[in-house]
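Rest of the complex left out; these chains stay put.
Residue numbering begins at 1 within each chain, and the chains themselves are lettered A and B in the order written.
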Amino acid sequence: MTKPRVPDRRSPAKPSRPHKRAHPLKNDSDTQWKTALTCIEPNKILMRGYPLDEIMGRLTFGESIYLLLMGEVPSPSIGSLMEAILVSFIDHGVTPPSTLAARNTATTGAPLRACVAAGVLGFGRHHGGDIESCMQFLDTGLELVRKGSSYRHAAETIVLSCLEASEPIPGFGHRFHTRDPRAARLFQMALELEIEGGHIQMIRAVELVAAALPDGHAQPVNIDGAIAAVCGDIGIPAEIANALFIISRVPGIAAQAQEERQREHPMRTIDPKAHLYDGAGQRRIPDKRR
Amino acid sequence: MTKPRVPDRRSPAKPSRPHKRAHPLKNDSDTQWKTALTCIEPNKILMRGYPLDEIMGRLTFGESIYLLLMGEVPSPSIGSLMEAILVSFIDHGVTPPSTLAARNTATTGAPLRACVAAGVLGFGRHHGGDIESCMQFLDTGLELVRKGSSYRHAAETIVLSCLEASEPIPGFGHRFHTRDPRAARLFQMALELEIEGGHIQMIRAVELVAAALPDGHAQPVNIDGAIAAVCGDIGIPAEIANALFIISRVPGIAAQAQEERQREHPMRTIDPKAHLYDGAGQRRIPDKRR
């Protein structure tokens, strides 16, 4: 049975290609390769077929991101969820290691792009990069549901597998929050926009099971889990969901790097614990925006 | 006269601090340092004072980016321009060197965040990073206007300085387009939204002067120049405008890296010339969105 060692990332329709580095690759640079994203001609830029100057002023940045990654203009409901997903992860203060990497780079006088690059490198397995585990986890549960299990029973089953393997439940828990307000809001919007489907149902079921665990540990669904579930229900595949974390957090990293450079002197020792918030006090979005 | 060697990036209100690396810095990690961006408390995330879960569903990603970088919710007009600015630079096909850096990283099997980081590192002086030169160029012209010059005469003056120094006119020209459709659209929107101010007037004046140059070289205003002018008129400072280029292009870099990984085999030789577009044909944004 063929088991290519390198995961086959191509769409399932294409045959697997076991060419690996260890095999001499034939010279492929004589062949035309293809791209389906953006067509550039003199004085014309088509992004997924739409002229970019037509998109400007008609689609938001969030909707354009969906269009570029998924290939089609999103429906209004999906567009709203996209905006919310992208907003949800935009920043999380000064303590995430990726943000500290960016600030430490900024204090050396490096330009903004270097600070952003340093910050982006921290989005890995433990930090916003676990979307694939979470989506697989939910899909495993949904497979049981498709075979006749109730959501509750499926949730109990997949939670039990984690516990038996001493693994954390993907998409649950947070190093700081016991109730992640972003996750709750995302689920609320999905409900209001009538987007809620199997993945969200599954993660809500897991949430109930997790809350009832005898060890009393509050295990809230976190924003990674919420994004995984929502993406599952609106049809965004795992690798694109991964991209959304990076796209969302880049403004936060950039803002943090710039604040570091504007307010602090160069080459300082950044103590992540010794900071205070001195920004705007809590305030509400103006009514007109509600 | 004090001329600190390191550019003083603090707001003019603060005293300059000539501490440089060469001077022993006193241990500053005992002092609390401040951040005004995002306040994190258990179960609460305030971004510039607004609860993130309130922002979700009420502000778009583009508006939230403005809020995070500038500290206030944008007006609807400025919000619309922000979206358009962010959309305008979202991707430019496979040939920009930053995109090729990302694709070359992707072909080695590196994860998405590494490809994005590699791409982001290419946003420098020659590539979307010249916003400060352009803004200074326009400000020089506006200074002349404030002293009584006409826009036309000021434009002629600053263009002449560039020519005499054998320097390109900042914000003009493009390696590929003779008329940048994105720039035209941005100016059109600024006009419609009644945002047009001194910077845009100045760059339009420069455009006329540049078009009349005897060497016949078409020198169109490009997207960098358009963004510089619009940001100048909506009050976005140069360093934040710089960030907008990076934030805008990250989705494009991510999409390009993922396409590389999904459609091509690993460790291929990427010939930037030997590509064809095989994506959607030209199409129009649905009427409902106009």
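The definition used in the following text is that contacts are C-beta pairs under 8 Å (C-beta built on N, C-alpha and C of every residue); 3 or more make two chains touch, one makes a residue touch a chain.
As the structure is a prediction and not an experimental result, all values here were calculated from the model.
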For this file the homomeric complex, of which 2 subunits appear, totals 4
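Please note the rule applied: only the chains that are shown with their structure count from here on.
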Mind pulling up the chain B residues that touch chain A in the complex? 6, 9-11, 17, 19-21, 25, 27-40, 42-62, 64-65, 68-69, 71, 73, 80, 82-84, 86-88, 90-95, 109, 111-114, 116-118, 120-124, 129, 176-182, 184-186, 189, 239-240, 242-243, 246-248, 250-252, 254-256, 258-259, 261-271, 274-286, 289-290
